[in-house]
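These notes are about the structure you will find just below.
Removed from the display is one protein chain of the complex; every other protein chain stays in position.
When the chains are written out, they are named A and B in that same order, and each has its own residue count from 1.
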Amino acid sequence: MTFEDAYRLSPELILGFFAILIVLLDLGVRRKGWLAALTLVGLGASAAWTAVLTAGGWQGTALGDTLAVDNFSLFFKFLFLGAAALVVLASTGYSIRFARFQGEYYALVLTSAAGMMLMASGRELITLYISLELTSLSLYALAGFLKDPRSNEASLKYLLLGAISSAVLLYGMALLLGLTGETHLDAIANALGRMPGANYPVLFLGIIFIVTGFGFKIAAVPFQMWVPDVYEGSPTPVTAYLSVASKAAGFAITLRVFTLALGGPREAADWSLIFAILAVASMTLGNILAIPQANIKRMLGYSSIAQAGYLMVGLATLSDLGRSGIIFFLASYAFTNLGAFIAVIAISHRIDSDLISDYAGMAHRSPLLAGALTFCLISLVGIPPTAGFIAKVYLFNAAVQQGLAWLVIIAVVNSVISAYYYLGVVKAMFMGTPLSLERVTAVRPALAALAVATVGVLVVGILPEPLISIAQAVGRSLIP
Amino acid sequence: MTGAQFLFYALGLATVMGGLGVVLSRNVVHSALALLLSLIAVAGIYVLLYAEFLALVQVLIYGGAIVILLLFVLMLTRSGESPLVLDNPQKPVALVVSLLFMAIAIVSFFLTRWKLAQAPRGVDFSVLGGSLFQDWVLPFEVASLVLLVALMGAIIIARESPQ
Partner (left out) sequence: MIPLEHFLTLSGILFSLGLFGVLARRNAVLILMSIELMLNAVNINLVAFSAYLVSTEFVGQVFALFVIVVAAAEVGLALSIIIAIYRSRATSNVDEVDLMKW
């Protein structure tokens, strides 16, 4: 490892360092609020270093080409760090439920963020696999943090299904290794270009297995069975983190592996069709199953499956515009979903219920939280002037340009269906009669996080150009 | 048939029998023992593939740690005492899916023209170790973090919460 390698790896190293520091300090620190502050310092330091890498022209590869520091990975690093920071802020009121394990909670948030950052940067199968497992194991543990039966069950289910999917993913990776003799993504692409046609069945098997493995991470139908129970049983801040950061990491690794290693015309035609089919299934099933849900976390779980469906439309396009559409969609989805979840964390923590019926009349009890939640739900439907609207227009436009109009029609119909259940929550909050007149408030850090998220949704919705140009630069940097 | 071939088919048979035992046995403890048989046989397969180091690791980690851990948990949760209904109604679907996979995979393995080397070969312990610390230093370090995370997670979750 040379100095340059360490320099390029520093955002991740900082997170690892702070994770261990926090666990150690947890032994002596009485006021656990300091640990949250220290976590934020760690995330901030890592983000600052990422900014230095971005601005200082440090783009390149590190550690013998196993790690890429390009605009693509730098963008995702900012995304994961930002999401982790908002989740940490939003956990401040909630984290008393973790009792004596608050330090470990923050440490695991940091290690999972480090894993996701490596997932977005890896250029080599072994590195990608081990970073994926670092992320996953941290998240399995986080899902069980409430230590009640539901949370335990969520954790076990997540772990078992995650382990199955990563075994399938590994089988696919092993086949890819066998066909090419390589683990570096660009070397794989090179070798696949010279591969005899008789080997295609094995390659196709490998593609299906890799789609299965990544499909689990991004929660695409039919690999979504874990979502409702895990989203419901996990601590709500962890659910928020799962729905945004883990999904974004899944898309980052999918984009990288499929466009870089499996970008050949024959393979690409096949996997883009697979993703188009998965997109239709995810959108439709996610939206239809979201309608009858009474628990808001479960409903947002199904909604996140549907959103993964919209995002996969971008994977099916196989174009630069489609890839930048995914990037833009992920950024605006991060603001939107985090905003919605932060409001849900604040409200549910106070009223001690996740039922949508208990949200009745929330507009009277807490105009601020209800208003912010409404705004984010509107963005999830995709109504202007929100980020969600621009994201959908951008992504669907990219799909139409590639002749995927049929897919876009299905997506638009689905967006209309989704309005029904999203606005159902809004209706309950504004038209329902409150169960009590007690005011619902949130702690200051959570309000700050909520403000960041909703302002983000609004700004991207009104002034999308800066983010669009970033998304285009990021999308282009994926193919060197 | 040469000695190596005989050994391979014997070990392969043991692996598959162990695997069948894991998925078919009605007693959880028997399943764990069948798993042990399968895993040790796989270690033998590694030796035939000139991967002596991996064979050692396989015996130590799988045989020595994982199966023992599984048996401990079976003992702690008293799963071995009562025979249970261990299968879910999806069994026929599961059978079809796995047989389908097996057929497709094996047929396509034989159709493929693999880029075979001159002769099968292994690698020296010291070369493998050196490359772990040089070429694969990043995954190696991340693996240590993975173990730390698993350790923390296991302690937090298994520890009794103060009521």
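The definition used in the following text is that a residue touches a chain if its C-beta (ideal position, glycine included) is under 8 Å from a C-beta of that chain, and two chains touch if they have at least 3 such contacts.
Because the structure is predicted, anything quoted here is derived from the model rather than measured.
Within the whole complex, touches from the chain that is not shown fall on A, B. Screening A:A36, A:V87 or A:A141 for touch with the missing chain picks out A:A141. When the whole complex is considered, the residue among A:A6, A:A198, A:M225 or A:V413 that touches the unshown chain is A:M225. Even with one chain removed from view, subunit B keeps its contact list with that chain: residues 4-5, 8, 12, 15-16, 19-20, 22-23, 28, 31-32, 35, 38-39, 42, 45-46, 48-51, 53-54, 57-58, 61-62, 65-66, 69-70, 72-74, 76-79, 81-82, 84-88, 90-91, 93-95, 97-99, 101-102, 105-106, 109-110, 114-117, 119-123, 127-128, 131-132, 135-136, 139, 143, 146-147, 149-151, 153-155, 157-158, 160.
Even with one chain removed from view, subunit A keeps its contact list with that chain: residues 125-126, 129-130, 133, 137, 140-141, 144, 147-149, 152-153, 155-157, 159-161, 163-164, 166-168, 170-171, 173-175, 177-178, 180-183, 187, 225, 228-229, 289.
Basically, only the chains that are shown with their structure count from here on.
Inter-chain centre distance (subunit A to subunit B, centres taken as mean C-alpha positions): 31 Å. Touching subunit A in their complex are the following residues of subunit B: 104-105, 107-109, 111-115, 135-139, 142-143, 145-146, 148-150, 152-153, 156-157, 161-162. If you check the complex, the residues on subunit A that touch subunit B are 1, 9, 16, 20, 23, 63-64, 66-67, 99-101, 104, 107-108, 111, 114-115, 118, 126-127, 130-131, 133-134, 137-138, 140-141, 144-145, 147, 152, 155, 178-179, 181, 196, 198-199, 201-202, 205.
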